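Everything below concerns the one structure shown next.
The complex appears here without one of its protein chains, the remainder shown in place.
Per-chain residue numbering starts at 1, and chain names A, B and C are given in the order in which the chains are listed.
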Amino acid sequence: MFLEVVRSQGLAHLSYIVGDGGRAAVIDPRRDWQIYVEIAYRQGAQITHIFETHRNEDYVIGSLELAGQTGADIYHGWQLPFEYGNAVREGDEFQLGEINLTVLETPGHTYESISIVLADTAFSDRAAAVFTGDALFIGDVGRTDFFPDKAEEVAALLYDSIFQKILPLGDHVILYPAHGAGSVCGSGMAAREFSTLGYERAFNRALQVQDRDEFIQKKVNEHHYQPPYFKRMEEYNLKGAPPLAGLPAPRPYGVRQFAKAMEDGMTVLDIRSPEAFAAAFIPGSLAIPLDMLPAFAGYYLSYQENIGLVVEKRQEVALAVRYLNRLGYDRVVCYLEGGLTSWETSGCQYDGIPAVYAGEIKRRIEAGEEFTLLDVRSTREFTARHLRNAFHIYVGDLPEHLDRVPRERPVTTFCGSGQRAIIAASILKKNGFKQVEDCLGSMEACDAVGCPLAGDDAS
Amino acid sequence: MFLEVVRSQGLAHLSYIVGDGGRAAVIDPRRDWQIYVEIAYRQGAQITHIFETHRNEDYVIGSLELAGQTGADIYHGWQLPFEYGNAVREGDEFQLGEINLTVLETPGHTYESISIVLADTAFSDRAAAVFTGDALFIGDVGRTDFFPDKAEEVAALLYDSIFQKILPLGDHVILYPAHGAGSVCGSGMAAREFSTLGYERAFNRALQVQDRDEFIQKKVNEHHYQPPYFKRMEEYNLKGAPPLAGLPAPRPYGVRQFAKAMEDGMTVLDIRSPEAFAAAFIPGSLAIPLDMLPAFAGYYLSYQENIGLVVEKRQEVALAVRYLNRLGYDRVVCYLEGGLTSWETSGCQYDGIPAVYAGEIKRRIEAGEEFTLLDVRSTREFTARHLRNAFHIYVGDLPEHLDRVPRERPVTTFCGSGQRAIIAASILKKNGFKQVEDCLGSMEACDAVGCPLAGDDAS
Amino acid sequence: MFLEVVRSQGLAHLSYIVGDGGRAAVIDPRRDWQIYVEIAYRQGAQITHIFETHRNEDYVIGSLELAGQTGADIYHGWQLPFEYGNAVREGDEFQLGEINLTVLETPGHTYESISIVLADTAFSDRAAAVFTGDALFIGDVGRTDFFPDKAEEVAALLYDSIFQKILPLGDHVILYPAHGAGSVCGSGMAAREFSTLGYERAFNRALQVQDRDEFIQKKVNEHHYQPPYFKRMEEYNLKGAPPLAGLPAPRPYGVRQFAKAMEDGMTVLDIRSPEAFAAAFIPGSLAIPLDMLPAFAGYYLSYQENIGLVVEKRQEVALAVRYLNRLGYDRVVCYLEGGLTSWETSGCQYDGIPAVYAGEIKRRIEAGEEFTLLDVRSTREFTARHLRNAFHIYVGDLPEHLDRVPRERPVTTFCGSGQRAIIAASILKKNGFKQVEDCLGSMEACDAVGCPLAGDDAS
Partner (left out) sequence: MFLEVVRSQGLAHLSYIVGDGGRAAVIDPRRDWQIYVEIAYRQGAQITHIFETHRNEDYVIGSLELAGQTGADIYHGWQLPFEYGNAVREGDEFQLGEINLTVLETPGHTYESISIVLADTAFSDRAAAVFTGDALFIGDVGRTDFFPDKAEEVAALLYDSIFQKILPLGDHVILYPAHGAGSVCGSGMAAREFSTLGYERAFNRALQVQDRDEFIQKKVNEHHYQPPYFKRMEEYNLKGAPPLAGLPAPRPYGVRQFAKAMEDGMTVLDIRSPEAFAAAFIPGSLAIPLDMLPAFAGYYLSYQENIGLVVEKRQEVALAVRYLNRLGYDRVVCYLEGGLTSWETSGCQYDGIPAVYAGEIKRRIEAGEEFTLLDVRSTREFTARHLRNAFHIYVGDLPEHLDRVPRERPVTTFCGSGQRAIIAASILKKNGFKQVEDCLGSMEACDAVGCPLAGDDAS
């Protein structure tokens, strides 16, 4: 009997492969499916079942492609008209050697959400573990903001799923959710990757409510962002995504070929560190540091445009392509051979974004200098606390709200640590803003040096 | 926060590395310690603490070597006069970022046994998981046969440790024991590698007792084997084992050099499959298939003799050396270059052991033919059921009891599946028995074909 | 500038990837093409050219598949009507950065054979290296037995290609041939993998001839085997082979499923060591040890039948499949889960082949005992020297000549070392021979112990 977790960095997506007796099931496979086949092979098992806990909105699910390679059957909740796979209902059971998997309908995050209960029949028919998808996380619960018209209804569904179906499985049951810390699917998640229903019942803050109404109220009042690419994910995951097999790898382009492709409309995506980008970048390029691609690419990239990468090391190309493929972006045509150095030595012009130290920000605010401190953190972060006179637009919303940013005075982009700020700075530059700075360190650094906060006594 | 399991195959030994905030603790490190440093490095942490749940008797613990490499501090129970490290007592606490580790004294398996309770202080001071060493396993409890004079006392201690200290931590607590299925440290262990205290309380058969006395009685009546190398392990793990660093890798020896070394007293250890050994082997060699080395090498090898390996593929040498090092056997001087083929083509004589099909065994028994069916399974397996007229000596005890095996008639070695039988066959051959066969398939195959059992109606 | 050799074990096939300035060319790619893309990626280059030195007869060339993945152009000699790629002629040139590649027509092995001359234009337009395909090897020259009607003509062509085109490039030119030691494409090849035209001119025995006529005569008198699969390779390599992409991996079959597939006509291919096979095998199976698959599978397997593998370790499955794919065998449907042990423990019958030590062979011959010593080495090996009374059928020809082997007395299969002998023994067993033995060690061992040779003074 084996159970392995497959983590997809950035998305903080957790998928699972579990098996016994030469057969294996995969829960929520990602699009780059090879790893499941490798694990099954190593474990001497054949993947025979694929479960989707729900129609995911934040990544392309790999069920179809994995099924094509292995001959496995796909299962998901019955409430959506999926164009592939099989519908399951409460109580449906599946056997893999001594493992028994039973379907539990646990709507709330979406209507067709299911959980999968695992029992080790060598010991008992009772649950040993449960795969909860986006219903219950370690330290948080799933989002319920996808049906704005029915906000209370779905929040209530989630309450019932958790309190009347999942938790009653028993305190002793191990919890295997579909996301971990860092996901856009919940903000209270624990850094810890192991938990049980008993532990969550006692210590998960989202479950510490007086009653169903309090739970519903809290959920309804939450604010979440929905990047535009979610729409495409929902479509792909309902109808089945196009296959990855046969996608050509991006080619190395020399400076001229790269510049020519830019003229022809290619989007330049620079995945280097915020510092490297700040020092020198190709005018017109979009900065999204590699680690941030999964969470932010979906706000800015369209599915029609070709993408050309600027990377620090050639090895990063493959990972960037993988991250983009998971979001359905399959048109990465090239990368700049030789990196930015080749651009620099070609004599082509490059641009830069000065970095501003938190101490300087403090000085300016205290001196009352004229500049726009553009805070691009989330509404929740901004509302919690922000610097005096900070101006707020969420980084994901920036392209739609550029007209709100004054062009005539310097803009200093600002976020939690300086990472999102570089995305914002690159967008401003791309759109013709001249005086743009990036506060590397941002809020964390400002806290450390004691910058004046809004609401502080400013007399 | 991270927690990773490091499995040592064969010994079914489970060690753990857990960390947060740039610091990490290792529980029961193995002697080939590099993997912990690699994990810590990957996780960006520094190994600062090493815990030994008890003085292990079945492998060389790697604490000293790991501490030397990392500067970490070593901790173990106070009841034994360890010649290195620090003694801890009930309630001692250690902090790694948001992880809190607390010592629980859980004697029984040994007097100085401790468990380590893990709390995630970001959520609660209560236990989230517990490392139980050899006190409580998934599906079984620890052995209590190491103090024969105090059999009841230690069994009672184990009962109290489990029922009054470990289980009261709560049903929701995840269980991380020091051994998994396949270990010589317990026979009822689950194939499943994940469990909780609640699950074990309800479904672990060793815990389903009426009262303390029943538990004690069951433990006292158990039978376990103690391979001779345990004594060396106890000495090493009390005083500190010699370092592995600087041990030269075994050399490839040509046939002549190998034969010469044999004359000089080198033990030939053939780790090929039972089938390959059966077809052709160097006279005088000992067969222990690679996967069985961890469990069986300790019965037959001495610490004084040089060891020369016969392998199927050169790549197996490194794994075999690693397995032997874990048991403290550090004198693997060479392997036969070119494998057995080079022996065969050199014109040197080789020997063979005919394989006997279960159907033939059945025929012989039914026909009442004269032969010794030497069943080398454990007493427990043999007692449960065995073939009619089978003669029992445990494989580990065979060298001491060769005089009990009749030399004048054919001997067919026999076990559960034919693996241990090849060890036994090689020992007989090494000791001058002429007519030796091996029943590949053994008990499992005999069950399938319906061989007559002892106690069957034989009229 | 980079040049890397890609070796395909077993076939002793050597392919090359060479590049500069971001572009790369592959010479004679194998069917499992991923490694070229990996090298190009690591070197920061794009594969733009693929050269086939000739239509290969001993493996499936990977040009089409590699071109599909990379967009590279394929080039080969103009004399054959290839159904893909581009025809090249003497003097055609290609530029990759500072590398210049020039086509040299070098017929003989086949009519359309070409060599590719490499110059480093940073230093000179003269040749620095040459890729000679199957024209000139290190220590030997190519076979010229593929056009029996035109034996002298093609031998003469090869002479002219080597002496009038290749060698005149200069002693200083490095030689990169398409095969190394161990290939079925030549028997005198050096173990050394580096050489120059000057070294070969002086020390390659095949080139030490008085004149063109002597060369032709030697070539015409050579004897080579042509495994039946060569025909399929010629067809594939003229028309383009079916793609590998999308081939499902072989599945693990339990004993029952495996036995059922055998009943349905599946060929059982046992790739374990000769010793393991000898001790126990599934009746009806064909033995070809893993390392021998590339050279021998093509004699026995048909393209219509399903293949099921018996392996020692699960990891060997992937390599076996790769070896078989290179020969165009794409119907490996399964492997026996649990290996032969699962067969043994299921109670199913297995068979064995006793191994005979060379000393025993000597004794029998000297005693004049009745038995068939079936020597399955090549005609050349057999003709050179063989044991007294040995009976010769080449291992590849055995299935067609079974009627020549007497069934009523024991047969001992015999070869150079005992490897090919196990193939022969398995074929005899498969075809109902009852008394079959395998002489592990064979000719080498017999030489060592001094077995009587045919032609020895036997008075």
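Assume contacts are C-beta pairs under 8 Å (C-beta built on N, C-alpha and C of every residue); 3 or more make two chains touch, one makes a residue touch a chain.
Keep in mind the model is a prediction, meaning the values are calculated, not measured.
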Which listed residue, A:L101, A:A190 or A:A278, touches the chain dropped from view?
A:A278
Check each of A:Q43, A:S426 or A:S442 against the chain that is not shown and name the one that touches it.
A:S442
Contact with the hidden chain, among A:G62, A:G328, A:G396 or A:G418, goes to A:G418
Could you please point out the chain A residues that touch the chain left off the display?
272-280, 312, 340-341, 344-347, 349-350, 352, 354-355, 357-359, 417-419, 440-442, 444-449
Take the complete complex as the reference. Which residues in chain C touch the chain that isn't displayed?
1-3, 20, 98, 120, 122-124, 126, 128-129, 139, 170-174, 190-199, 201-204
Can you list, in ascending order, the chain B residues touching the missing chain?
22, 37, 41-42, 44-46, 68-71, 245-246, 248-249, 251-252, 254, 314, 317-318, 337-338
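In this text, only the chains that are shown with their structure count from here on.
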Chain centre separation in whole Å, for chain B relative to chain A (CA means)
43
Rounded to the nearest whole Å, what is the centre-to-centre distance of chain A and chain C, using the mean of the C-alpha atoms as each centre?
50
Multi-chain contact residues (two or more partners), chain A
none
